[in-house]
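So, subunit A:
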Amino acid sequence: MDATPASHPILSCKAMTCEMDSVSGPLQILQDINFSLDTRRALGIVGESGAGKSMLIKAIMGIAPRGLRTKGRIELDGQDLSALKPKQRAKLIGRKVGIVFQNPMSSLNPFVQIGRQIEEAGCIHLGMSKAEARSRAIELLSFVGLPDPEDCYNYYPHQFSGGMKQRIMIAAALICQPDLLIADEATTALDVTVQKEVLDLLQTIQAQRQMSMILVSHNLGVVAGRTDEILVLYGGNVVEYGPTSEVFRNPRHRYTEALLSAMPAMDQPAHTRLRTIPGQPPNLANRPAGCPFAPRCPSAQAKCHEVMPAMSAGVHPSHRFACHFPLAEIAHVQ
Partner candidate 1 sequence: MSSDIALNDEIILEVRNLSVSFSRGGKEMKAVDDVSFSVAAGETLGLVGESGSGKTTIGRAILRLLPDANTKSEGAVRYKKTYLNTLSSTDMRHMRDRLQMIFQDPLSSFNPRRNVEDIVAEGLVIQGKPASERKSRVEAALSAVGFDLATVAGRKPHQFSGGQCQRIAIARSLAVEPELIVCDEPVASLDVSVQAQVINLLQDIRENRNLALIFISHDLAVVKNVSDRVAVLYMGRIVEIGTGPQIYERPAHPYTRTLLEAVPVVDATRKIEPDGKRTVMPSRNRPQGGCAFRSRCPRATQICAETVPAVTPAPRGQMVACHHPHDEPAPGMAVRTQR
Partner candidate 2 sequence: QADEQAVSGGEMTIIAGSDIKSWDPAITSGTFPGGPMDQLDAVYGFLVYVDLEGKVQGGMAESLTSDDATVWTLKLRPDVKFTDGNPYDAEAVVYNWKRAANPDTLAPAQPFVSSWIDGVKIIDPLTIEITLPTPNRNFGSTLAQSSPFVASPAALEAAGTDKAAIKPVGAGAFLFESWDQGISLSFKRNPDYWDQPRPYLDTLKFAIIPETNSRISTVVQGGAQMMAGYPYQFGANAEAPSVTTHEIPIPGLYRAYFNQVAGTFTDHRAREAFYHAVDPARLMQAYTQLEGYVTPTNYFTQASPYYDPADVLPTYDPAKAQELFDALAADGKPFKIKLVSYSNSDLKRLTSYLQQVLTAYENVEVEVELVDQAMLKPQCQTQVNFDLCIDGGVLVANGAEPIISNMLKTGGVDNWGQYSSEAMDGFLNAANATMDQTEVKAAYANVQKVVAEDLPLYIFGSETRFLLLRDNTGGIVPSNGGILQKQYLYVCEDACAAE
């Protein structure tokens, strides 16, 4: 999707670094994260478990666990978040950002009627009246595709299936008409068929409401075809960042490429040997000096173990990757 002329960054992170203390020393959970997301665009964040996807989201939202030290600059709609007092920051984020979390079972309060959970942010941030909030909530419920929204309003979360809950979460995220919608592994716990529906819903909403969206997933298939840009995280580092179609068609970082070829594909015949990635993700308490992927990289050279590669640009100007020895560019076949 091409950026419309009026677009400007809704969210940008500059040199963001997160650190946390643990028994085995300080953990470098995120290192030097840079990206910026324009209005009406969708960003996919992918990476293996523990890569720091959720931490990134949490640090941006200001709901990181106690003890996480965040450095760098985060701007939301042009405002520097770190300059704000926690309360103002929470209010700003609450109004501008809607978020859907991974586990639909646990992210709705089982003790509170879903209607109230949907409308409460509206009441607090936008000062809606009770009746107004209620009609908004019901409207949103039907918008996300729940049957009988009037009745559902008074139901408790356990009365819904996982997919429905995720729809309710989406409705709740929309109450303040946010500019940015974040879905952190929003479909991981769902069955494939339901996953598809929820993803479709997210995508529809994004388009209809002209929002920006961040889609976090460890499943490359989820972000492919549904996002404009993609950010590949590995061990707390951004290893590749660029237009989704570019990155998938033309992965430059060796980790991205290895990840893509390790996935069993639907078009391979049975018993095709998969490409494996030996070793394990880096230990955050004791990072290697050079490229975090170097110990597992088949084409790693001495330099890779010593020097942390900087982000370099590919042929496509906004396609960036952190690899000393990137894969060759494949010609566009379109």
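The candidate set was assembled so that all candidates are chains of the complex that A comes from, given by their letters.
By definition in this document, a residue touches a chain if its C-beta (ideal position, glycine included) is under 8 Å from a C-beta of that chain, and two chains touch if they have at least 3 such contacts; residues count from 1.
What you see is a predicted model; the values in this text were computed from it and never measured.
For subunit A in this complex, the touching partner among the options 1 or 2 is candidate 1.
The residues of subunit A lying in touch with candidate 1 in their complex are 1, 48-49, 145, 147, 161, 163, 191-197, 199-201, 203-204, 218-222, 224-226, 244-249, 258-278, 280, 296, 334.
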